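Quick one: structure below, then a few questions.
For this depiction, one protein chain was excluded, whereas all remaining protein chains were kept in their positions.
Then we have chain A:
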Amino acid sequence: MTLAAATDLAAATDLAGAVNLAAATNENLASISNTLIYSAMAVYTLAFFAYIAEWTFGGRSKVGRTAAALTAQAAAQKAAPAVTVQKAGGTAVLERPKVVVRAAAGARDLPDGPGAHGGDEQGDLYGRIAISLTVLAFAIEFGGVLTRALSVQRAPWGNMYEFNITFSTVAVGVYLTLLALRKNVRWLGLFLITSVLLDLGLAVTVLYTASDQLVPALHSYWLYIHVSTAIFCGAVFYVGAVSTILYLFKDSYENKLVSGGKPGRFANSVLDRLPAASTLDKFAYRVNAAVFPLWTFTIIAGAIWAGDAWGRYWGWDPKETWSFITWVAYACYLHARATAGWKGRKAAYLALAAFGCWLFNYYGVNIFVTGKHSYADVGLGVLQSAGF
C-alpha cells in the first residue's frame, strides 16, 4: 500500500507542476474574461439607450391603432355584418388567392402594434442600431464566457457568477436567433436588455467569484447535458415570462379600450406599439410549450446522473423538488389553456408562477435552503456550487 501511496504522490506532484505552469495563463484568461464581461456591459448600456431612443422617437406618431381598429370594427359590424373577403384581383388573374385570417372564436380581432419604432423612420433607425449593438455585446459577452470557461478548464457553471453570465448570454442568443428567423420579436429588445443589464450588474457586484481551479471530480457527461439544457430552458422560459407580463398589460389596455375607457397617455403610447394581446399570448405559449419537452428531458437527465452519482434517481432533495414543482407548474399552464375558463389571464398568471418557481429553484434554493449533498470527501461539493 505504501508503495501505491508513493506513486500517487508522485503523480500528484507532477500534476502540481503542470498546474503551476498553467496557472499563469489561466489567470490571464480570467482577467481577459472579466474585461470582456465589463465591455459587454458597456455595449449593452449603449444598446439600452438606443432602444430608449427607438421608443422615444416611435412615440411621435400617435397612431392609436388599437383604438382606431376597434372603432372601425364597430362601424363595420353595424354597417355590414358579413366579413369582408379579399378576392383575387379581377384583372390580375395570375395573382394567388389571399387567405383571410379570423381570430379564433371568442377572441378579439385586433391588429398588432407596429413595434417600438411606431412607424417612425428615425425610431426605426435607432432600433436597428440597438439591435446591431446587441449583436456586438452578445459576441463580446460570449467571448467573456468562453475565456472564463478556458481559464477554469471546465464548463462555466461552477458558481452563481458564472451561471449568471452564461444565462444572460443564452437569453440574448435566443432573442437574436428568433430575430434572425424573422419572428416578430423586435419589441422584446428593451425589456430583455434591461434585465440583462440587471443580471450582469448583480453578477459582477454581489455574485462575483474569482476564477478558481475547480476540479470536476464528476466526470459525467450527464451533468453537462443536464446543466446546459437547464440554462437554455431558463433563458427561453424567461423570454416567455417577459412576453406574458407584456400580454397582461396589453390585455388590460385593450379591455379598457373595449369597455370605452381612456387609458393614460403613457399606456396609449407604449402599449399601443406592442403586438396585440392575443399575439403576445400566443407567442408566450409557443415559447413555453416549445421548451417544455426539453425541460422534461433536463429533469430526466438530472435523475439519470443522480442515479449514477448517488445511487438513487430521485431523492426529493430541494433542488430536485423545485425542478419538479416548476415542471408541474408549467404542466398546469399547458393544461389550463386546454380548459375552458382558464385561458387568457388566468393561464398567464400560472405561467408567471411557473417561471417564479424556476427562479426560486436557482436563486432561492441556493441561498435560502440548504440542500443535503454532503458526501464526505467525494468532492461532490462542486455540484452544490454548480447549482444542480
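One rule holds in what follows: a residue touches a chain if its C-beta (ideal position, glycine included) is under 8 Å from a C-beta of that chain, and two chains touch if they have at least 3 such contacts; residues count from 1.
Everything that follows uses one rule, which is that contacts and distances are computed from a predicted model.
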(request) Identify the UniProt protein name of the omitted chain, choosing among "Energy-coupling factor transporter transmembrane protein EcfT", "NADH-quinone oxidoreductase subunit A", "Cytochrome C biogenesis protein" or "3-isopropylmalate dehydratase small subunit". (result) "Cytochrome C biogenesis protein"
(message) If I consider the whole complex, including the chain that's not displayed, which of A:His117, A:His226 or A:Lys250 touches that chain?
(response) A:His117
(message) For a quick check of understanding: of A:Gly201, A:Gly261 or A:Gly315, which residue touches the chain that isn't displayed?
(response) A:Gly315
(message) On chain A, where is the contact patch with the chain that was removed from view?
(response) 1-2, 4-5, 8-9, 11-13, 15-16, 19-20, 23, 82-91, 93-107, 111-115, 117, 119-121, 124, 182-184, 186-187, 212-215, 217-220, 275, 279, 282, 285-286, 289-290, 292-293, 296-297, 300, 303-305, 307-318, 321-322, 324-325, 328-329, 331-332, 334-344, 346, 357, 365, 369, 372, 375-380
